[in-house]
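Only one protein chain is missing from this complex, and each of the others stays in its spot.
First chain written, first letter: the chains are A and B, and each begins at residue 1.
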Amino acid sequence: MPPELVATVALQGILTGLVYGLMALGLSVIFGVVRVVNFAHGEMMTIASYAAIVAFGAWNIDPLLSMVPIAMLLFALGYVMQSVLINPFINRPEHSQFILLAAVAIVMVNGLLMIFGPDARNVLVDYSLDSIEIGPLLVDKVRVITAGMAILITAALFAFFRLSHTGKAIRACADNHLGALVIGLNVKHLYALTFGIGSAIVGAAGAMMTLLIDTTPNIGPVFTLQAFVIVIVGGLGSMPGALLGGVLIGLSEAMSGLFFAPSAKTMFGVAILILVLLFRPQGLLGRRP
Amino acid sequence: MIARLTDGVPRRALILLGLLLAALLVAPLVVDAYVLSILILILYFAYTGQAWNVMMGFAGQLSLGHSLYVGVAAYTAAALYVHFGLGPWAGVWLAILISMAFGLVIGFLAFRFGIGGVYFALLTIAFAEFTRVGFDHFTWVNGSGGFFLPVTQSEDNDPFNLRGDPVMFYYLLLAITALAFLLCRWLLTGRIGYYWLAIREEPEAAQTLGINVFRCKMIAVAISAGMTALSGVFFAFYYNNLFPEQIFSMSRSIELILGPIIGGVGSLFGPILGAFVLTVLAETVTELMHALGYDIPGIKQVFYGICLGAVVLYLPNGIWPPLRKRLGLGDRS
Partner (left out) sequence: MSAAPLLAVEGISKSFRGLRAVSATSLSVPEGGIVSLIGPNGAGKTTCFNMIAGVFRPDEGSITFAGRRIDGLRPDLICRAGIGRTFQIVKPFKELSALDNVIVGALRAEADVRRARKKAEAVLDRLGMLDKRDQPAAQLTLPERKRLEVARALATEPKLLLLDEVMAGLRPTETDQMVAVFRDLNRQGVTILLIEHVMRAVMALSQQVVVLHYGEVIAAGAPEQVVRDPAVLECYLGEEADI
């Protein structure tokens, strides 16, 4: 196999992986603070994807622009979900939280199915087929742009958590729930805010994803699983970890598609997950609990 | 040893249980084919939910990958039948052993490396997914193209090869569901049952009382996987077709555990009640939507999801525990 081809596929995989990483980052942020595993994460991403498809179909708005209002929409959805539905479940056992979110996921997948039907949809912008030359390699323009956006959004989020007052308050909540209550932080609001932020991130990722893959209602559960794999590999709660996990998964998918059957690609991701869970359960960049 | 099954069980609980069993025994004589198929579905979910409950409800280990055991066992028994002509009554033993082996490997890796809670749940999903993709490429059983059991057009029931009409399948399933109920009651009231509950509640304290936590968890996984295997074999011979995409899917795993969660995790009758409530609910919704002329794909599941959410929201312990309290049926039923 020519080395240029391998390198090109690898680079494409890494770029796609960065967007995967952004999608998973939302899950990581939510779990890191609220300690609830969002089993409806991929489904929320699909909602954002359909919003971008509608915006493009109806008003011809580029997903790279519509992702801003879509992220805001998902923020609102996440905020309401946390404060109305999930908050009463914070101290309930995991299986109980899981069932609640599984129910939410079922409603989301099938709601989308009712509205949009089972057919695959995508967004074809006028630069969809353009390529960029990087040395001897030729990569898709959309992948470069979306990967760049993923890095930018992650950096902005990182700055928010490190520098802003609210971001610091959220981190305080994550470190010490009781302590945060004692010093008078409005934990309920901060949790809802965090869920909203995590949802906004997955919303942005979902909008961009329409440029990279076909959307059907059924990819929701697939991406929920994908997000789990990525954040566990990278380290739950670690922001650079999510991007690294995304890159690894994107790369392994691309490589297995090239060397084996494309249908075997999820197997490699899952194999990485199993290895990480067994030998480094805190994830590659996670802190030991 | 047998007396333990009825120790401390209120008389009325035994009477109610007897009435239920009698009703289920005569059911095929009075109901039509449609209702019978629903009853089979209920028993199938009741049985599988019972099996899952051993691991989660008793020993406190959340598995979200039980479709793995269903699928592996279904494929084992089906492949033995198709490739070697080995009937299900012989094949089921190997199916159980292989399912148990899968469970023990996952359990060993997870429990030795101290993986618990959400991480354990994700590990079980991961193994199920891994196996699903593996079977997609497993040409001996026709990969993703699906594996089919020969369907013979014969009037006679052949219970030895599990070829026959739904009534035969119904009674078979009723028998294993009843046996599973008794087995679980027997386990729960025995030493291992106490040990499991102790581990579920406080593993550290359990260990301090001399309990080998690792071994007890492994026993739970082995029993749960072995029991689940039986429902896989049933599935293969009842439906006659197997697709990795379906049988190993995460949504199948979720479907299996909704019954016990809705009914009441850790209770004995919960999985049965939960399966009944969920299946009847799902069918009612289908019928209702059909009657109203809303045949939009997905609408049934949306309604189903809303009901599910409502139950967990308002009945955190499931339907059965508050009900049995009201009926005065003791706390281990």
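The rule is short, and it goes like this: a residue touches a chain if its C-beta (ideal position, glycine included) is under 8 Å from a C-beta of that chain, and two chains touch if they have at least 3 such contacts.
Keep in mind the model is a prediction, meaning the values are calculated, not measured.
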Report, in label order, the displayed chains that the undisplayed chain touches.
-> B
Option from B:105, B:209 or B:310 whose C-beta touches the chain left out | B:209
Checked against the full complex, the residue among B:18, B:117, B:145 or B:190 that touches the missing chain is B:190
Even though one chain is not shown, chain B touches it at residues 4, 7, 189-191, 194-195, 197-198, 201-202, 204-213, 266, 331
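Heads up, the rule we're going with is that only the chains that are shown with their structure count from here on.
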Measuring from the mean C-alpha position of chain A to the mean C-alpha position of chain B, what distance in angstrom results?
-> 32
List of chain A residues in touch with chain B within their complex = 37, 85, 88, 92, 94-96, 98-100, 102-107, 109-114, 117-118, 217, 221, 225, 228-229, 232, 261, 263-264, 266-267, 270-271, 273-274, 277-279, 281
Within their complex, chain B touches chain A through residues 56, 62, 64, 109-110, 113-115, 117-119, 121-123, 125-127, 129-130, 133-134, 136-137, 144, 250-251, 254, 257-258, 261, 265, 296-302, 304-306, 308-309, 312-313, 316
